[in-house]
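Pasting in a structure now, in structure tokens, and then I'll have a few things to ask.
One protein chain is absent from this view; the other protein chains keep their places.
Chain nomenclature is as follows: A and B, assigned in order of appearance, with residue numbering initiated at 1 for each chain independently.
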Amino acid sequence: MNPCYYACYIVYKVIVYDIIFYPPVYQFLIIPGLITAIIIAIFIIWFERKAAAYVQMRYGPWEIAPKIGGAIQLLADLTRYAMQEIITPQTVDTLQYLLAPIVMVVLALLPLEAVPLTSVKPYFPIPSGYSLLVAVAFTTLSPLFITMMGWASNNKFSITGSVRESFMITSYELISVLGLLTAAAMTRSYDLVKIVNLQMSGKWLGLINPIALFVVFIAVLMSTSGFPFEIPESESELVAGPFTEYSGLLYGLNMGGAYIRRWVFSILITLVFLGGWAPYRPTPGVITGYFVPSLIVSLKAVVIMGIMSFLRSVYGRYRLDQALGIAWEILIPLALLAFGIGLTEAYFGII
Amino acid sequence: MDGGVKGLISLQDMIKEALGNNIIKIEDNKGYMDVVVPLEKLKESAIKVKQLGFDHVKSVTAVDYIQKKQFMVTYHISSYLNEELSRHVLGLSTFIDRDNPHIPSLATIWTSAEFQEREVYEFFGIIFDGHPDLRLLLLTPVVAALKPLRKDFVVKEDSINIEVDYAAYNATKWW
Partner (left out) sequence: MEAGTISSGSGIHLPGMEIAKASKNRYEVMIGPAHPGSGHMRIFVEVDGDIMVKVDPDIGFVHRTMEKLAEGREWIQNIPLFERIAILDACNITLPYVRAVEKLLGIEAPERARYLRTLLCEINRVASHLYGMGIFGVFLGHSTLYMWGFGDREVFIDLAERLTGARLTHTYPVFGGVRRDIPDDFPEDARKATRYMRKRLNEYAKIFLNNPNIRSRLENVGVLTKNQAAELGLVGPNIRASGIRYDVRLNEPYEAYGDVDFEIPVFEEGDSLARAWARVEEVRQSLNIIDQVVTWLEKHPRENFMHEKFWKTAPKLYKDVYEGKISYSPKYRIKLMPIFASLKVPPGKSFARVEAGRGEIVYYVESNGDIFPYRVRVVSPSFRNVIAFKYVMPGHRLMDLPAIYGSFDYFPPAFDR
């Protein structure tokens, strides 16, 4: 009995401490990684449809589980996409066509590897000295593959959609990078742990410098096809933009990929502007030091995503040159202004 | 409706004065004032009518009189910008030969006639000389070659013999 008991204990320790709660694996796959991203995407898409339906005088998802308001509607949709045949047309470039959505989703989750979700030292995925800069740099990788998707599809509507996406990339990236790095200006370091620790006493950066939060919020909307900037995949003009030729699980990946990118941006916004795990001080230990702070960060990020989803029922779609005009003429001066305010506040020692 | 009748009488006088001896017949049909002009004088009558203030064409109609071997083409014209004339509709008609149907196009005078003349071209086979862009509008070339709205095009009804119908359908299929 003793060696059997000892073997089970070893297996338990390995699985829990070295696989599940090993920070790179935990953050990429569990919370706030792939599994959480999928669950949150399911919940947020349902919430978006339900909120829009209540504004529009109808029920929304209702048939599947009427007693809980159709909450598992998205599971049915996901099962449908998983069972559908993936048809590859003959005229596409096969390798790029099949790889682009997969690489897009994987790279979309990459910034999660770079952010620390707690202040307890053993649970950092990478040394946290430059974590903000690394995370912001990783967020810029994924949209390039939307352009690749459109080019590989060999279809006029896809090419038009991906060209529009490439126009949008040039405009929103500068804004989001400047906005997120305002935190570095205010706190004089790129270390996310230090940024969150400075917000512990209730001085959230979003409250002190609301312009930066506003600017980053709109930049995230532009980047992830949220209304009113849903331009690359505008349904009534280009059938589905770069995603036209996809069917089956690849289509599900494309549609969910936008929500996954929004989720990752929301985590970044939470850590930088909304205090991260703020009212809670992590103590050493797996549960209290890692699991609970990650849950708190996830909850705050869900609130931000809910606000973004609600805008769907109010706004139409902007024209491409109007969206670029807004980015370059209004938002970039505002982002520079926010940066300036941040520097001023740092000089006067407000934070 | 006194003002209406007075308006119509003065409209008739106005037309008679403008077109002079181009008119073959002028009568007040039910709902519009019909003016028949010979084929050669169609274009100059149209220009004179436009100068009176009639600025758009409501409909271009062709009627097939198969016993008399004629087509009658009528332009129903009215006015938007002129308050008084917008209450009346003028019908400018002409008769053309059924075996050689050519008629000068009025699309260069009134732009609103452009698409309607294309429709009359494809349904009746009437060729509008001088039309800027005469091609088919609603039908496919295979069907338009049959000139559907003429009276000698009889719509074939299905018979009881399904084999005969299917053979006829296969013979006209082009794909």
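Convention: a residue touches a chain if its C-beta (ideal position, glycine included) is under 8 Å from a C-beta of that chain, and two chains touch if they have at least 3 such contacts.
No experiment lies behind these values; they were computed from the predicted model shown.
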Chain not shown: contacting residue from B:Ile24, B:Ile47, B:Leu81 or B:Ile127: B:Leu81
Missing-chain contacts mapped onto subunit B: 29-32, 34, 55-59, 61, 63-64, 74, 76, 80-81, 86-87, 89, 91, 110-112, 114-116, 123, 135, 137-142, 148-149, 155, 174-175
Chain not shown, touching residues in subunit A: 52, 55-58, 156-157, 160, 227-228, 230, 234-237, 239, 312-322
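Please note the rule applied: only the chains that are shown with their structure count from here on.
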CA centroid of subunit A to CA centroid of subunit B, Å: 63
